[in-house]
Each structure stands twice: as structure tokens, then as C-alpha cells.
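In this view, the complex is presented without one of its protein chains, the others remaining in place.
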Amino acid sequence: MIIKCPHCGPRDLAEFSYHGDATLTRPDPASTDRDAWNAYVYDRTNPAGDHREYWQHSGGCRRHVVVSRNTLTHAITDVRFAGERK
Amino acid sequence: MAEYSAFQVFKNGLTGNTGWKQAWRKPEPKQQYDVVIIGGGGHGLATAYYLAVNHGITNVAICEKGWLGSGNIGRNTTIVRSNYLLNGNTPFYEHSMKLWENLSHELNYNVMFSQRGIINLCHTPAQLDDTARRGNSMRLMGVDARMLTPRDLARRVPGLDLSASARFPVLGGLVQPRAGTARHDAVAWGYARAADRRGVDILENCEVTGFLRDGDKVTGVATSRGEIRARKIAVCVAGSTSHMMKLAGIEKLPIESHVLQAFVSEALKPFLDTVVTFGGGHLYISQSDKGGLVFGGDIDGYNSYAQHGNLPVVEEVMSETVALFPAAAKVRLLRSWGGIMDMSMDGTPIITTGPLTGMYLNCGWCYGGFKATPASGWCFAHTIARDEPHELSAAFTLDRFHRGYVIDEKGQGATPWKH
Amino acid sequence: MTSHRLPTGGRIGRDVRVHFTFDGKRYYGHGGDTLASALLANGIRVLGRSFKYHRPRGLLTAGYDEPNALVTVLTDGAREPNIRATELEIFEGLVAESQNRFPSLRFDVMAINQFTGKLLGAGFYYKTFMGPVIGPLKGTRFWMFCETFIRRAAGLGRAGTTPDPARYERMNAFCDVLVVGSGLAGLRGARDAATTGKTVIVCETMPVAGGCTNWRGDETQSDEARTLIGELGEMENVRLLTRTTAWGYYDGNTVAALERVTDHLPKRGTPAPRHRHWVIRAGQVVIATGALERPMVFPGNDRPGVMLADAAMRFAEEFGVLTGKRMVLFTNNDSAYRVAMRLKELGADVPAIIDVRAEVEGDARADAETAGIEVIAGHAVVKTEGRPEVSSVFAQPFDHRTGILPGSGRALTCDALLVSGGWSPVLHLASQAGARPVWDEQLQAFVPPEGDGRWTAAGSAAGEGLDPPAPVFEIVSTGGKAFVDLQHDVTADDVRLAHREGFSSVEHLKRYTTLGMATDQGKTSNISGMAIMAEALAAPIPQVGTTRFRPPFTPVSLGALAAERYGDLRPHRLTPMHDWHAEKGAHMYPAGLWMRSESYNRPGETVEQAYIREARNVRESVGIVDVSTLGKIDVQGPDAAEFLNRIYTNGFAKLPVGKARYGLMLREDGFAMDDGTTWRLAEERFLMTTTTANAARVMQHMEFYLDCIWPDLRVHLTSVTDQWAAAAIAGPNARDVLAACVEGAAVDHATLPFMGIVRGAVAGVPVMICRLSFSGERAYEVYCGAHHGQHVWDALMEAGEKFGIEPYGLEALGTLRIEKGHITGAEIDGRTTAHDLHLNWMISSKKPFVGSAMLDREGLMDPSRWSLVGVVSLSGERLRGGSHVVNGADREDPGRSLGHLTAMCYSPAMGKYIGLALVENGPGRIGSRAWATDPARSGTHIPIEIVRHHFYDPEGKRMHG
């Protein structure tokens, strides 16, 4: 697999590390809504098809990216920086 | 149908092998069953078999979307062991081991369970202690285990690099002598034939495409071969679990699907008489009766439903193999393939009633469910028949995640790709 | 000249004799010969024995699809089994031997299996060998007894156990277009791409480019190929790789290829690798892999001398070898006619072509007859004879539409039967890329679908230019076994047996009979197998489908895939003082990738004696330990304090500049993740330390939160682990040592209290000193630039000499921390909570932090959880790492596990063996007795007392003083 890092360009999979589902929203840090936290930590849609996921270009620029990838074909349609850092 | 035996083989051999019948029937689906099991893998088949044998429930159908055994049962590295660390796991896997030990007789099918032992290698003093801890844990639960010195290893595993200059020097290992390998396909076929003989309908090319509901209750399945009603519906679809449960309206589960690759080398004369696992990375290797070295490593590490893997893992596994067995550099890789793992959030399976009324769920086997096949079927059949968990699988609940009773052998937390 | 060699022709170097040994006998061939062609030239036609029945086998093909002729090559004491003789280029001194035979190829005792052949039908082993249900052989015993013999009989070649001395390398490559195959189609494709300026790589599995133009005997085509090869050779943007097999098509158009760099050379031990593992990232892949001829299935079709027509052509054209003197052809298509005529031209006696087709359209038949070759149309071969090599074949009238054999036939004497059963495009790579093969009725073959943009197929691989055959795959007759998969001895009857038993899906067929699972992966057998199954099912072939093609296309050496990760090239991380430790005789062992010293044994000392001495010296005087391996992260920015406050369970916002604080991190699920100290160097700058093992993980953890969760925080993280050398100086004399050598800073208690930080210099080199203690003694960590690490270390040793300073290793470090009840990775094992480890005091209730919402879930607060305690050996016996804590006094009946030891040592301070343990309901057991049991390792069963985990100076007077 080749992931096109928005900074470094296309790079081999081996340079990246996976960080899982990027569609989850972390509850407000102060929230004590246990269900929301449980859902965030444990529950996954795990789709067969389009998936948005975090990867870190750990063997390159070290930035995290959000990759849109099809889990049936592994075809990648979009890669962008995660978050918008200041 | 005739029992399989040496005599039958001889007799049929002389008569051109024309006397053999279908190993299992190819029935048309009935409209109604007591239990419909979705998934004709090892667990689904074993569940059907034990429903019939232990609970007398024989009006059962198994819906398999492809050919029987096309899932992970047909593509795993065949290691059977019960060398677990944590309390929640060991008794379950040990029960499985005991069932394995008599399985060929039980099924009247040679599943070729070969108790050639499994050895976990240790490469650092800390690993020796960790491994001893595991061995002790096993012993205290009545499972066989023993630490090995490098000298023991030299005798048991010729070709293993035990020199001080080895890429990963070996300080010792843990052996579970009763562990071993079995012929994966035979397990599927053996359970299928045995279940079929007890009246279970095995419906191949019968993909479940939806659930029939009556309010909150699940009452049947829609399949590519028509609708089938059932009082109870058991889901055993391994890597397809999330997808299947979505059809039932359950959008999220503590499961991710990941691809695991496996490899086989060209056939060789006996090279390795036991199963060896590497402690410095992730590798397990054994030799099939046909002669191929069968090996695997880590999952590729990202959600996948594609049954093919990536190149870095191939390289990783091969480099670990030649690090342990430097002579194997000249051995050649024959074939590689992949299977879809149902990785749970703590690396431990789920066997449970629900999550909907009339439904039963068996999943989360990660890369270790082959060895669990008999016990999984045993306990799941119990759960289905009695509507309550079997004591051996009582810890494998679905709510353990939320409640904080995770069983995390690897200590990795909620990152399925690291288990 | 050897007996079967033609006087001229071929691409072999006739003036050079190349000597080699096969099964101990010396032969010679010529440069460019393969082992197969050289043996053929020497009249050797039996090259191997089959897998199951041990039948004598000769060559079926001339290339990578060869199922029979597998040999073992011996080089420098290493064995390489299962090499196809058809691909093995001979070189001076080559030593090869045949396989799967005992005692010799000509006489193999296992050939007895042929006569039991009927019993050994497909899958027979599933039905027997189960053994008795009772008695000593019950359970798995009987099977395992049988298995020993089955395993010995199975397998092909034997691999050695001596390490492979060869060298392997990896090569990364990038190109716009990768062309696989250098036949005309590939060469044209490469030229077309290259002339538009694209970068092109062409890989070709054979030693020379040109594909089948090298042997098809078509001058125009071979001229064109030669010209193209010349043109491409001139172009800077083209790289042509021969002896290079593209074997794996991976996601992202990454193609793996194996180049056999020196296998064909006699000279070994050069720095050039034996194999090069190419990883090619291509914009586009052109699959121009040609087509393979396939055999037909008929009784006796495995007899040596029965060969594919195209293979015979190759042996003649490329190597100048006639595979027989009198050759009969058997075909269902026109391509064999060209072979027949060409072989005749070359001097072979070609009496007849047996064609299953009653009518042969076009000129082929007339041409053959003009050339004096009899065309026996509407016939099929139903039997071969010869011992073991073919000496005659039997042709019988055949109706190819019904498969019926009406009437009687005739025998033809011959020493070679050349078969052509049609052509199958080589679409393996397209299939690996995910393409579903399409059945072409005319070609009676699967062809690749339209390319999907990532790849295209060209030439014969796309089904172009192939001769359409009559749809005949099998001749059913009674003349003996008819083989489908020659290597695995799968017969047509086996396929029918599988059908009878319900294994009729092609995937079941494959797994039940092992058809297509041999080293050739069914290249010559898959289609016939499917066709026979289709016939049995009375279904069309495409409905039966094909099995999945998987990498590798042809087998790949494991060494090549390991490449530079082989032998002694290990990625070790070394501290700046590594060589010093090694010189002092420290035993270094790996901690992750780092190498760390275990202990500095004096002559005659055991590790235990050494660590006790080292630890005692710390307690009594002063010791020094290299802690450069600790993870160090530079945390900078206006929000750095806020960030740490969110990451750590305890507060960091108010940490004063010039002070350090011990911190704990949790995972999001509330379990403990790592601990370490973090130093505030400036208002907006912290130096975080982590455990050695978790450094990378902690870095990633924090980067994740900054990138993905709190992108608004202005914090920069940089790994500075390697920037700093660090030495910890511990012991009552530690301060004196520093006082003796630190310049520019005071180290007295007031200036440098516990957790204080000062900057100064040692031996003229800047240092930063933080007063921290892992050992529980008065202790300091001295940090300096890594390049100065050795210099500062030397100065500290020198200054410490009069105070009795001694280095200590990890064992002593562990001892000291156990005595203090400090935790490490053995306790923070991913399953423990702050609560389990009695670190509740570090949990701030004033702020949320990572993990705060999850840490007090029911399961994490369960009183029966295992928590940290100390244990003391009551018998004076050494406790064993990995022991479990039990209640039973009886070693044989110890009861269930209550927990386990995480660490143990002999404590010089306590004068006892002590340890740390995680036990069920730990606090409730303090003061009680139990046993530490180690059944799997030492067998010891030691009485212990469970105590608090702080053994030594629980109030911390020593480290604070």
C-alpha cells in the first residue's frame, strides 16, 4: 500500500503506523457520560467499504493524517492532515 | 453411511473407490428450523454438532455463503494450544484441548491432530520470567507446561540458531507438549460430516442477507436461497461479524476486522518436528504433513475485509524465520494468503446471548480461534440451548468492555490491531 | 559433442565445456545450458520421482512451469531443494542431485506406492489412521505414530540445517511503467512508453530477453525483438532486468520481483548478492507474461518422454537439443504443427501428428503432410508404453465432441510424445491485482478482463495470437493412470472421486485432492482439473470457476525477502558509553533495540554476586549507572504545561521552573501506561523522560493528542533521547562525588534539593543535573551532550574513585528499585491500574486527563483485582522470576494462583530474597503467609510473607536527605 502523505508525498506503508477509526468524536474531557466514553473507547462501526482512519507518518514527517480507504479493496481516495494545528 | 476405517479404505480401494458417498448432503433449505447458524466455519459447524450431540437439537441449519470452510477455518496456521496466561482464558482453551485429543474418534474423521508440542522462545531474561509466569499459570490450572533450556532446544529443534551471535540469541523457551497442529480443512469437513449425519442441514452457497424480525425479536434470516425461519439464530461469521450485525441493526461492536497473512514454503522432508514461536517479534512456524513450512506473524494492522495482505509483513515474517533458522534462507516461499480476523478490543472472544432477542453471538476470535473450535462449539451450543452462558465461557461477555472486565493477554488496551 | 545435441543452433556457447555433477556423476554441457537441457543432451531423461507414488518422471516443460524435474543444489555446504532443472543454469562445478527417491533415481523403493495406488486415492488419510479408541494407542497416539512415516514419505527435497552463507539484498525502484515479460508484447509496450519519456522497467524471468521469439523460429519476430532490445538498451529511462521474476502484485501498484543475480555464476563469495528482492512502485503495470501451453490428460501421460510440444521446441531452438530421435505429436490445436515441421527440419524423425480434431482447418495439415508427416486426425493417445521412458504410444479413433473412442487404433513407436492441449494466458499477476479471469470460449482458456487503469495485459497474456484448440482436456480410457497434477500425483480418477464425495467446488477439489498445491501451483494442471470437474458436474467450465492465484508467482527464497535483515546486521541502539561497558566486561543484553549492561562481573563472580556487590555499594557508598536509554522528549511551547496537565494524571501546570516531578500517564481506557519524571527547564519548556521500553509509544501517544484531539494547543515535541547522555549517581557519597567535579554550580542540599535541577560543567563540559532517585538513595542524574557522554562519565568515575564509586548494571538497578518498591514495565504491564499500583495519590481530582473518565469503572475498582505487594522469602531460598503466589503448602497441590511475582532479587539491604508481586486483594493479605511456586521452571515452592511493597526506607529519608 502506498499512502500519499500531504507533506512527504507517496510513501510506502512501512513508514506509517495505524491509529484506527477517525470518525469517533472524543467526548468533552470533563464529561462524565460513561456511555459516551465507552462508545468512544470500545465501539466501532468497522465498515466493509469506506473507512476513515488515522495513520501517523511515523517513519517520515511524523504527522498524523486521516486516510479515506476502502477496506474491501484497500484503495485510498483521500489523505489529509489530521486536525488543524496552530 | 459406512464408518470411515482402514477396512473401508482397503475395500473401496479394491473396487475403484466407487463406494464412497458424499461427505455431507447438499439439501434444499427447509422453511423452518429450531436453530439457524450463520457461518459454515469451524465454530458454526462445531456448534451444530454439539447442539445435536449434547443437547439433542437436530433441527438445525447452517447457512454458509460460499463453499464450506472458505473462511478462516480453511486458511489458518493450524496451531492448537492452551498456553494462556489469564484466568478467564485458560480453562476454556484447556477444555478445547481435551476435546481435540479425542476429536478424530468422536467425529470418525481423521483431523490429524498431531501433539508435537509448541515452544515459545525467550530472548531476554525478562522474557524468560514472563514466560515462566505463563507456564506456571498453566500448571496451576492443570495444563502441561515446562521451561526448556537452550540445551533442550538444541535437541528438539535442530536448525534453530542457538549461537551467541544469533540475530536474536535464544535463552530458553516454554513448551506445552500436548499442543500441536491439526489439519484445518479436515476439522471443517469432519464436523460437517458428523453434524450432517445427525440431521443438520448444511446449506452452502446460502448467504444471509438480512434478518427477519418480529418487533425486537429475530425470527429468521433472508438468504440468497430464500427466507428461513428459526426460533434461534446463532451468528458465527468471524471476520464478517460487524457486517452481519449491521444487517440486524446493530451499528457498532467492540470488534474490528483485520487481515492476517499466512505462508507456506515448498514441501520439504521433515525439517521441524514441533511448533516454534518467536519471542522477539511475532512469528510462529511449523511443518505440515505434506512438508511445507507453515508460518505466520502479525496481522497487517489496519481494518480490512480484503483477503490479501501487504508486502512489509511478508518481509517481516521471512526475516524472522531466517533469523531463527538461518538454513531456511534457501527454502522458498510457495504461497501466501490472508484471512479476515475479528479482532476484539481486548484480544479475547465473545460468546453471548443477544444482543437481540432470539439471537446469539460468537465472535472476536482474533487469530486464535482455530484451537478454540471444539470448545467454542461446545459452549456456544450450551448458550443457545440453555439461554445462559456456559461456565467456561462466562467471562467472554459483550458487556465486559464497558464494565471494565477486559481480558487482555497482551496488555495493549483498546487497540485491536495491536493484539 | 554429447549424444543428443544438434551440430548447430541455439544460444549456447559451444566452444566452452561446463562441467557439473548430477547424482554424483560428472557431465558436461555448454555455457547457456540449463541443467535440463544439459542432461537431455547427455541422454538423461528421468530427472525426478513424483510426490506420492514415486513414479519416475522426466521433463514436461522447459520453463518455470515444470512440475517434475526438481533437484537439490548444493553450494558451500548449504542445500537448496526443489530447484527446477529447467531454470537452473549450469556453471562450472555445479552439484545437483535428484530428490524424493531412495536409494536412487533409477531404483526407488518407495515406488511400491504405485501398486498400493488404488488405496491411496485422494483424501484416503481422512478416513483411516484414527487408531483404537482404548488402550495405549488411544487419543492421538496412533495417528502420530503413522504420521512419522507419512511425513518422511512426503515432502520433496531436503533442506539443510547449516546456515546459508549467501548474501541477499533489497532494492527499491520507482518507474512510470513496469513491463512484466520481455516477449514481443512486452518489448513493444516498453518501447511505446519509453519513447514518450516515461521511466520504464522491464523484468524478464529468463536469462535473455525476447520471450518466445527466442525459440518459435519466426525470423521476423525474432528480428523485431532483437531490434527492440537494442533500442531499449540505448535509452536512459529504461532498465531491463533479466533473471528477474515479478512474483507479487501488491496494493498501490507495488510489484515485488526476484532477481537471481549470481545463481548462474561459479564464483561465489563476491559482495554481489545471490538474490535481489526488488520492490517496484509503478505508475502502471503492463502484464506481458505470455501464455503457457498445457498438456492433455490421458492414460500414461506422465511417462518420461511425454513432453509439451513448445518445450521440445525450446530445447531444440535455444539449446540445440532434440528431446528424442523419433517424435510423435499429440494435439488439439495448430501450434503443434509448426513444432513438428521445425523439429523435422532440424533433423528429428517426426512420423506423425495425432490430432483429436477430425477436421483441421487452414494450411497446417497440408503443410505437415507435404513435409512428410502423417496427420492422424480424429485420434487420441490412449496409452503409452516404455520402461520407464516412452517407447511407443497407442492412438485410437476419437470423437472429440462426445469423448467416445470408436474403433480400434494403432501403436506408434517413438521415444518422445509431444503434447499440445491448448494455451493459457499467464494472468497470475492480474488475478493477484484483484481481476476476475474471464472464460474465452474460443481459446478454451481464462483471459484477464480489461485492465483497470493500474494495469493492462498485452500480447499472449491478453489472449492475443493464440491458436484456438478443440475443447478436449482428457481422454478417458483404461490404459493406466491419467495424471492431472503430475507433481502431486492427482489423477483424473481422483478428481472424479472428489466429485463423488461432494468436494465439487474447485476450491474443495483443490483442498481435497491437493491439485494445484504443489511447487508449480498447478500451472500445467489447473485448467484440466477444472474441465474434468465440469464434465462430472455437467456444468460449463466458467461456472466451475478457477482457484485463486496468490503470490508468489513462482517460489521465492526466504533469504531474499529477509534481505539485509539477515545475519549479524542488527539495528542496535548503543549509548555513548557502550564501549566502556563492554570493555569493563559488562554483559550486554537487549532491552528493546537498546543494549544495556546487566552487571559488571569481576573474574569468577556470578551475576548474582556481582549485582549484590554493586547494589550494596550504592547503599553504602556510591554507584554510577548509564541511564542514557531513558526516553527523552523536548516539550516546548506556550501550552506545554497545559498539555502535560492533560496527559499526566497529576498536575504539572504549577511545577516551578528548575524542578522535576514524577508523572503517571494512563491510556484512554483508564489503565496505566507509563511513568517518568518531567523537568521544567523554562516557563515554556519541559524535558520529559519515559521508560526505555515505552519511549516511542509515549511519543506517539502525545503526538496523537496534539495532531488529532487538541490541534489548538501550541506545543512542539521533539525526541531528544539521543541528544543526551545520562548517568545516575546514587548513594550516600553521591553528593560528594558531584561536589568534587561539578564546576559552576553548587550541589548542596539547599541549592539542589530533591527534584531540583542545576546546570554546571564537568571536566569542562556543560552538564545538567537533576536530583532524582530510583534507587532510594541520595541520587542525581547527570545529563550532558551525548558526544560528551564518555568524557563526563570518565570524569565522574575519576572524581568518584576516592569515594568508592563503582558502575552498576540493570540487575543492581532492579534490586535497588525493588527494595524501594518502585514500579517498572513489569508492573505497568498494560493490565494494571494506578489503583493496583497504589499510585492513587498521583490521580488529580481537580482536572480531567487522558483516562480520567474511565479509571473508576466497576471492573477497574473490583477489590479482588491483583495489586502490588512485596514478598519475602521465609526459607532463605532464592525466589524465581515468574513464580506464582499460592496458598497451598503442598507443592503437588498448591491451590489456585493468587497472583504472581513481577520481580525478585536478593536484597543486600534486607539480607533476604525479596520480590514484588501482584496479588488478588493485595492490601488484605499484608502480613499473611503464602508460597511462591514455580512448577514450570525450577520446581521451587518457597514459603513467603506478603508485605508492603516498600521494603527499604519507606519514609524516603535517604533520598530526601
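Letters are used for the chains, namely A, B and C, taken in the order the chains are written, and counting of residues starts over at 1 for each.
Keep this in mind: a contact is a pair of C-beta atoms (placed from the backbone, for glycine too) under 8 Å apart; a residue touches a chain by one contact, two chains touch by 3 or more.
Here is the rule we use: contacts and distances are computed from a predicted model.
One chain of the complex is hidden; its UniProt record names it "Sarcosine oxidase subunit gamma", one of "Sarcosine oxidase subunit gamma", "Ion-translocating oxidoreductase complex subunit B", "Molybdopterin synthase catalytic subunit" or "Pyruvate dehydrogenase E1 component alpha subunit". Every visible chain touched by the undisplayed chain in the complete complex is listed here: A, C. Only one residue in the set C:152, C:602 or C:716 touches the chain that does not appear here, and it is C:716. The residue touching the chain not shown here, chosen from C:200, C:257, C:279 or C:292, is C:279.
Within the whole complex, the absent chain has one touching residue among C:3, C:116, C:148 or C:172, and that is C:172. Contact residues of subunit C toward the unshown chain are 169-174, 199, 270-273, 279, 281, 564-565, 569-576, 579, 593-594, 628, 634, 636-637, 714, 716, 718-725, 759, 763-766, 768, 785-791. For subunit A, the residues in touch with the chain missing from this view are 7-9, 11-12, 14-15, 59-63, 81, 84-86.
Everything that follows uses one rule, which is that only the chains that are shown with their structure count from here on.
Averaged C-alpha coordinates put the centre of subunit A at 27 Å from the centre of subunit C.
Taking each chain's centre as the mean of its C-alpha atoms, subunit B lies 22 Å from subunit C.
Shown for subunit C are the residues in touch with two or more other chains, namely 250-251, 254, 279, 434, 668-669, 854, 857. The multi-chain contact residues of subunit B, meaning those touching 2 or more other chains, are 310-311, 402, 414.
If you check the complex, the residues on subunit B that touch subunit C are 4-6, 8-10, 12-14, 16-18, 20-24, 26, 67-70, 74, 87, 101-102, 104-105, 108-110, 112-116, 123-126, 128-141, 145-147, 158-159, 161, 165, 167, 174, 180, 183, 185-186, 189-190, 204, 265-271, 287, 289-291, 308, 310-311, 314-315, 318-319, 321-323, 326-337, 400, 402-406, 408, 410-414.
Across the interface of their complex, subunit C is touched by residues 1-2, 10, 12-13, 17, 19, 22, 26-27, 29-32, 34, 37-38, 40-42, 54, 56, 58, 62-64, 73-74, 76, 81-86 of subunit A. By the touch criterion stated above, subunit C contacts subunit A in their complex at residues 250-254, 279, 281, 434, 646, 668-669, 700, 703-704, 706-714, 848-849, 852-854, 857.
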